[in-house]
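To start, the structure itself, in structure tokens.
What you see is the complex with one protein chain gone and the rest in place.
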Amino acid sequence: MPENDLLIVYTSKNGRTGAMVDPISHGIKAAGASVLIRTVEEVDWEDMLSAKGVIVGTPVRFGDVDWQVKRLFDITAFQDYPGPLSGKVGGAFTGGGLPGSGAELALLSMLHILLNHGMVIQGNAHTSHYGPIGLRDFPESQVNSICEAWGRHWAELVYRLNPSV
Amino acid sequence: MPENDLLIVYTSKNGRTGAMVDPISHGIKAAGASVLIRTVEEVDWEDMLSAKGVIVGTPVRFGDVDWQVKRLFDITAFQDYPGPLSGKVGGAFTGGGLPGSGAELALLSMLHILLNHGMVIQGNAHTSHYGPIGLRDFPESQVNSICEAWGRHWAELVYRLNPSV
Amino acid sequence: MPENDLLIVYTSKNGRTGAMVDPISHGIKAAGASVLIRTVEEVDWEDMLSAKGVIVGTPVRFGDVDWQVKRLFDITAFQDYPGPLSGKVGGAFTGGGLPGSGAELALLSMLHILLNHGMVIQGNAHTSHYGPIGLRDFPESQVNSICEAWGRHWAELVYRLNPSV
Partner (left out) sequence: MPENDLLIVYTSKNGRTGAMVDPISHGIKAAGASVLIRTVEEVDWEDMLSAKGVIVGTPVRFGDVDWQVKRLFDITAFQDYPGPLSGKVGGAFTGGGLPGSGAELALLSMLHILLNHGMVIQGNAHTSHYGPIGLRDFPESQVNSICEAWGRHWAELVYRLNPSV
């Protein structure tokens, strides 16, 4: 199994979350790190174990993560818990509707799940603080540049935590 | 379809959440209200539509609701959204492990879902503020009396919101 | 002390939260209810006790409520706690910056405080789900219409909970 710096696992409802995958992985690669991309249906436990960090993309579903993302963690990632994901980098991004439609809550619910696994997460003082958020009427170019900045930021955290990389 | 004052939908992982159903429904009935009890596998959309309030019980799963509870709302309760559950009473309860194992976060994630549906929720200044929580090493009798108080409290909110009942 | 249906307590940082007070109170009055408006510096405990509901406006400060709003609840509203605000209507609104800058988190932190007091809150399935949010680059007219809808929605909840009003 080739080891990857970062794994992106995602699912999309209307394409908005899926559209964030490209600019995020662009930012990761621009920082010189490798990235594996998997949908929530195709990802397996080995993909998660072999990455140095896991970034999860979920559409906003009632102010919380999508049920398929939840099932991934309740069942797949429950194997050998606690332990296997501890100390890895974690992160989240989400695509939603209007302000107040639950995007921050969905993002934070995802981060809580990653903290439960003992993962290391970070905020960003300069841009969308908890992770990239793509809202419906927000300019695509601005969302893309936030996604790229976060991809780069996550890659840098992988480097800081794994100095021999 | 007989109309019920309150519907309890729940799922349990190790029995702790399930054990809270009895004292909660006892409190509801003690206040003179009717209650229908359904597991997350057996509940249907009509049960939810015909109740004046819906109380959801979920085990703590990584600081969030169980994936089957999430699926119930992402799929079943998404029918005809927004609208059908608006203005009804909502509430939640959860069974968890140690303090800090995510019980409050799971409870609040559930309440956020109910708020997304336009439901009316309440806090309780005198006891477990956001809904009943049953932790592993906490005395069962104390959990039961919190559950009963909340059952009564929810029934009273149904009465306040539906004065002709 | 004249009794009011709703009290709006607020503070503003750059004017964005303050600008939401007018359209919200317009919606409240359009529904036939009375409203008292106070800044966080001028409100007193009697204002809070004599209203049937309290709506709090706070700017987003690091994904949480403003420290002066927090002090109001930690000190002023702590008098005779638990009890005096139980069963009243509660609500919150906030003015923030970009999506992901913490507006939903600030709003929810405020709602948690109100739930701790045993207040009754509601969501809205049709618009900003947890309360009005005014972001920097979001069209003012759209924010205003969300504020008006919520003002009306809160007044209606006061009527439902106080049928003799």
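The chains carry the letters A, B and C, assigned in the order they are written, with residues numbered from 1 in each.
As a working rule, a residue touches a chain if its C-beta (ideal position, glycine included) is under 8 Å from a C-beta of that chain, and two chains touch if they have at least 3 such contacts.
Bear in mind the structure is a predicted one, so any value in this text is a computation, not a measurement.
**Q** With respect to the chain omitted from the figure, which of C:Met20, C:Val65, C:Val120 or C:Leu135 is a touching residue?
**A** If we include the chain that is not displayed, C:Val65 is the one touching it.
**Q** Looking at the full complex, which residue from B:Asn4, B:Thr58, B:Ser128 or B:Asn144 touches the chain that isn't shown here?
**A** Considering the complete complex, B:Ser128 is the one touching the chain left out.
**Q** Of A:Lys52, A:His129 or A:Arg152, which sits in contact with the chain we cannot see?
**A** A:His129
**Q** Across the whole complex, list the residues on chain B that are touched by the chain not included here.
**A** 63, 98-105, 107-108, 127-133, 135, 137-138, 146
**Q** If the missing chain were put back, which residues of chain A would it touch?
**A** Those residues of chain A that touch the unshown chain are 81-83, 85-87, 108, 112, 114-126, 129-130, 157, 160-161, 163.
**Q** Name, in rising order, the residues on chain C that touch the hidden chain in the full complex.
**A** Spelled out for chain C, the touching residues are 61-67, 70-71, 73-75, 102, 105, 109, 112-113, 115-117.
In this text, only the chains that are shown with their structure count from here on.
**Q** Using mean C-alpha positions as chain centres, tell me how far chain B is from chain C in Å, no decimals.
**A** Those two chain centres are 25 Å apart.
**Q** So, what's the distance in Å between the C-alpha centres of chain C and chain A?
**A** So the centre of chain A lies 33 Å away from the centre of chain C.
**Q** Could you list which residues of chain C touch at least two other chains?
**A** If we look for residues of chain C contacting two or more partner chains, we find 108, 129-130.
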